[in-house]
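Apart from one protein chain that is not included, each protein chain of the complex appears where it belongs.
Moving on, here comes chain A:
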């Protein structure tokens, strides 16, 4: 391996170190912590991927950050380069040879500080690059592991992402919302929207987790959740003991915080005998609960984990959800739909939202790249929570904006709070007039109570 040409390293100011005690640590200790963080949980899968890269560069062509900026430093596999070097020197099967012959230079803390921008600001962990890679390398997974290392070395971007993750670890909510405050807010939303709200019921078949972002910015979606569940007629309840559907810690790379959030939700849902845990319109935390929670708590979950769109599609199929078709718009613009990466590409459920849209009679004009091929909105993986990444994020969003415009649709529907925010900000910054709608909110508006009772 060649040494890193300094001219190629991303030029940004060294990051402020987030963890106070890290300041006094020797650089070496922090470096060791970074590498340990990276390789903890390293199984045969990740190690195989570390060995498999051909340096063919195809992953760059799948990544919105490279495609829209043309800057080679945004090549997906390059984002984990220092960790690849460290792996080769310290852990790979030929590590002694790499060290003996100086085939890979050792990684410095300064190098990792420079890499902060590549690992956080310019990766949505969307997995699009994984789809093109001829060696099947899951770069998004490796970026997540690299972020573990960065967190352990105190190298998380401090504005928003780092701060929110810190708050989440401390209080169980990225905005520090305590359970009783959450309870009050939920009841208040119920009152304001005239919806019967169920909070902290002793028994519930269905438990929806709550995104604090919804609570702060889209309370209508929380009311919509209640309205739809009441319509379906299932015994349900929000549980304030474990509700945080944001899991900012996951995107920050804080495994401990991630575990605290996951365990709280699992415990709350288990205690009330839930059969289904619904992850609201949210991306990464869905992946965490759906695919990682059981491994985190060390046993199979006693309930199913479904994304809101999966739950609604199932309810439709079971004849529990009755919807009135949306009246056609006169101009025939139709609508389009943005697939959330974690549900669609990473979990194979592109079908669920489309079943709902079909039941709503929407005139769907698909994006040029949709389903598993869809481009990320640019805000995933915590990028939306990094203030300084705004310009880059808007660059990444350009591709989405173009594809939406090409459909001629006047509204883009989303099923993820994070995507919703990114679209709203992206369109606003670009002065575009395209509307952004939540599919859940639309379902709540189109409930057919008459059909239900007949």
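What to note about this one:
Basically, a contact is a pair of C-beta atoms (placed from the backbone, for glycine too) under 8 Å apart; a residue touches a chain by one contact, two chains touch by 3 or more; residues count from 1.
We take it that contacts and distances are computed from a predicted model.
Going by its UniProt record, the hidden chain of the complex is named "Nitrate reductase" among "Nitrate reductase", "Spermidine/putrescine import ATP-binding protein PotA", "Acetolactate synthase" or "Amino acid ABC transporter permease". One of A:27, A:41 or A:191 touches the chain omitted from the figure, and that residue is A:41. Considering the whole complex, the residue from A:92, A:219 or A:437 that touches the absent chain is A:92. The residue touching the chain not shown here, chosen from A:130, A:249 or A:285, is A:130. Within the whole complex, the absent chain has one touching residue among A:58, A:270 or A:411, and that is A:58. In the complete assembly, the contact with the undisplayed chain comes from A:78, out of A:78, A:160 or A:286. Hidden from this view is one chain, which touches chain A at 1-2, 8, 41-45, 47-52, 54-58, 60-62, 66-67, 70, 72-73, 75, 77-78, 92-94, 97, 103, 130-138, 290-295, 298-301, 304-305, 345-349, 369, 372-373.
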